[in-house]
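Just one protein chain is left out here, and the rest sit where they should.
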Amino acid sequence: MKARPVGLIDSIPFETVGVAVFALTGALVAARKGMDPFGFALLATVTGVGGGTLRDLLIGTRPVFWVGDPGDVLVCLMVAGIVFALGPRRVAALDGGRRGRALLWADALGLALFAIGGTSKALAADVPALSAVALGTVTATFGGIIRDILAGTTPLVLRKEIYVTAAALGAGVMVGLRALGLDPFACSAAGFAAAFGLRALAILRGWSLPVFPQRDGNG
Amino acid sequence: MKARPVGLIDSIPFETVGVAVFALTGALVAARKGMDPFGFALLATVTGVGGGTLRDLLIGTRPVFWVGDPGDVLVCLMVAGIVFALGPRRVAALDGGRRGRALLWADALGLALFAIGGTSKALAADVPALSAVALGTVTATFGGIIRDILAGTTPLVLRKEIYVTAAALGAGVMVGLRALGLDPFACSAAGFAAAFGLRALAILRGWSLPVFPQRDGNG
Partner (left out) sequence: MKARPVGLIDSIPFETVGVAVFALTGALVAARKGMDPFGFALLATVTGVGGGTLRDLLIGTRPVFWVGDPGDVLVCLMVAGIVFALGPRRVAALDGGRRGRALLWADALGLALFAIGGTSKALAADVPALSAVALGTVTATFGGIIRDILAGTTPLVLRKEIYVTAAALGAGVMVGLRALGLDPFACSAAGFAAAFGLRALAILRGWSLPVFPQRDGNG
């Protein structure tokens, strides 16, 4: 399984923007928890590079992307520093108070970007189609999962709203269009639009799939 | 450290059955949490392939087993789909209401299967005996640990009942018998019987080892 080089437009900008917005969600959680600057740095970095790290570990890329080139770590540290420097009043305005809109939207953007970024790297490593969709989905959701576990909050992934579905749709659309031989950039764009669009509708309209009725309250 | 091929009977069926029963426990937890179909899919898949994923990462197999051949992911998705389709009444009957018997027993089966599956793959990679036992134990318990952490419930591994002990016993029996030069399949069968038998007795009779008395209530 030899990785072939991935085109610049196809993956680099998605990846770094995805890292930055996930780092932003980590920093916003650090703000809610009242952490110190290095706590911001840790939570932003772990959230920002977590998904891509898991993807690289699963595919077998070594070392992991940010170890060889720490540019994305620098991006996370800068995001953490900026959010800390903004101070509570500006962050509260940005984050929309209790409703946490900025966190939700940044998470949605990161979810969509990592769904296609993870799928793109998986396809570049010539894994089977189902594995590529699974890798895209897992890596898109993993950054947010470790952020929420570290912070001790209920993972977004467990909410009733459409979440995992959006990542899986984006990855699936991308893999399907690639299989049809379409231009990689167009496939990525369509996958991104599908994932972000569906998640956006879930946030705006509270869309959800039919859930499994709970049997009792002690779940 | 070069992996030599492992016999079909020795590992493949154990592995896939173990993946399926752990996926079942993940789906049952998703049912308790009232998740949507893709939440079922994620929790079933992460639980089903989690233990083997950690094992492959630790040994250095790359890519991880399900990335190269996503058959086990497909098994997890099918299990998730079946449990979701069964609906709450049938799942409640299957799961035994509040007592969660099906989850406990499927977890016990997965624990025993992964104890020998993890040990088998570790021995095939020529790691030292103690490492093989540790790998068998860690990978047998890891699927359940991430399931419980993701779902926000107290990990089974922290319960007072015999749990880790059963996995360690199965792995230890298997490594010990292999060192005596016995037939690999017989060693796996004995290890499975030891792990599942001990865990079954723990479930049925509440067996536990002497625990460390707690000093106060705020542990």
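Chains: A and B, in written order; residue numbering restarts at 1 for each.
FYI, a residue touches a chain if its C-beta (ideal position, glycine included) is under 8 Å from a C-beta of that chain, and two chains touch if they have at least 3 such contacts.
Remember, predicted model here, so these are calculated numbers, not experimental data.
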item	value
Residue touching the undisplayed chain, where the options are B:103, B:116 or B:135	B:135
Candidate in contact with the missing chain, chosen from A:63, A:181 or A:210	A:63
Per the touch definition above, residue among B:19, B:112, B:125 or B:151 touching the missing chain	B:125
Chain B, residues in touch with the chain not shown (by the definition above)	1, 57-60, 62, 122, 125, 127-128, 130-131, 134-135, 137-138, 141, 145, 149, 154-155, 157-158, 160, 162-165, 168, 208-216, 218-219
Contacts of chain A with the absent chain, listed as residue ranges	30-42, 45-46, 53, 57, 62-64, 66-70, 73-74, 84, 88, 91-92, 97-98, 149-153
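The definition used in the following text is that only the chains that are shown with their structure count from here on.
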item	value
CA centroid of chain A to CA centroid of chain B, Å	28
